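Yeah, one chain of the complex is gone here, protein chain that is, but the others are all in their spots.
Note that the chains are named A and B in the order they appear, and that numbering of residues resets to 1 at the start of each chain.
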Amino acid sequence: METEAIEGGFANPVFDAQTMFRAVMDAMARPGTIQPCGELTAPPAPLSPVAAAVALALCDADTPLWLDPALQASPAAKHWLGFHTGAPLAHTPADAHFAIVSDPAELIALENFAQGTQEYPDRSTTLILQVPSLSGGETLHLEGPGIETSFAFAPVSLPRHFVEQWKQNRARFPRGVDVILAAPEGVACLPRTTRIKTKEA
Amino acid sequence: MKTDRRHEKEEALARKAAMAALADAPGETLKALWDEAGLPRDAQRLRGPETGLVTVRGRIGGGGAPFNFGEATVTRATVRVEGGSVGHAYALGRDKEKALLSAIADALWQDASRRNDIETKIIAPLQAAQAEADERRRAETAATKVDFFTMVRGED
């Protein structure tokens, strides 16, 4: 088990981490756009290659990591993340700098995660949600910084009541969480500054 | 069952001692011993070799609560060798080749058929050199020990 749980990290740590960082940065700068990044890791299930690559690029010993119950239940996934990132597991979602969510539909409410403080709004959790696809779902219309007018975005299997939860997240500004969606085709982001309009609104 | 656990513990201690000898070794010494022993230099690299930092902790008053005292460079590597065993290495400094060889040594050490090779050709010579250097240092320090004596004054 030990061997399996450590194979499949970045083949070229420096360049692969840069590629992922660039993809996430561009995705944050242009909310909703899909930034392809390839499959740079081969993690144990239920961790997805793209979510794992985001974690390897962003997490380290100083960033407590929260895992959803499905990931918690996988010793191999926990061991793999620990080995490659050095990130300690967060005791509670409120302690987490990053959270990896393999099953977003079952995710606890966003307000459970660290929201940052008025003085240090950056001290909030960044959620990495594994989704099956970034298109084909219900269309969301995104507005806000990084979007000229409005941007149509239709990821599949977001957390329950996501639009309502996101509205509350917006209301906490400058506090609030940021979201990275990791799908086989790449990453897309919803920074806390982005507003979501559903069609009828 | 109990003996199994004791065996496991002993094995962990022996492995740790081998890793300590590798970590303490001057890179050049390790490389020379390695070549002399004709051990393999290639292995599948699972992580690193890479250099980073550890934060060194001390204790308040020497034995009290911990505090962060400073940082140190550390280089580490994880490899898999033929036969499948995985080896790890960590050592102060920035010598990547040393980390790589140390990780290979750790992997071979776990292979029952190679352990003796690693122990006799690499670990034992390193430990002997380290023990000798420490002993010399202790003896040099001991020579600077103050022998107090009392001045006898007056008669009788």
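Assume contacts are C-beta pairs under 8 Å (C-beta built on N, C-alpha and C of every residue); 3 or more make two chains touch, one makes a residue touch a chain.
To be clear about the criterion, contacts and distances are computed from a predicted model.
Of the names listed as "NADH-quinone oxidoreductase subunit N", "Phosphoribosylformylglycinamidine synthase subunit PurL", "ABC transporter ATP-binding protein" or "Carbon-phosphorus lyase complex subunit PhnI", the one that matches the UniProt record for the absent chain is "Carbon-phosphorus lyase complex subunit PhnI".
Where chain A meets the missing chain, the touching residues are 2, 6, 60-62, 79, 82-83, 86. Listed here are the chain B residues that touch the chain not shown: 12-13, 15-16, 19-20, 23-24, 50-74, 76, 78, 88, 90-94, 134-146, 148.
What we mean here is this: only the chains that are shown with their structure count from here on.
Remark: chain A and chain B have CA centroids separated by 40 Å (rounded to whole angstrom). Put simply, chain B touches chain A in their complex at residues 46-48, 50, 78, 80, 84, 86. Chain A makes touch with chain B in their complex at residues 2-3, 6-7, 9, 13, 83-84.
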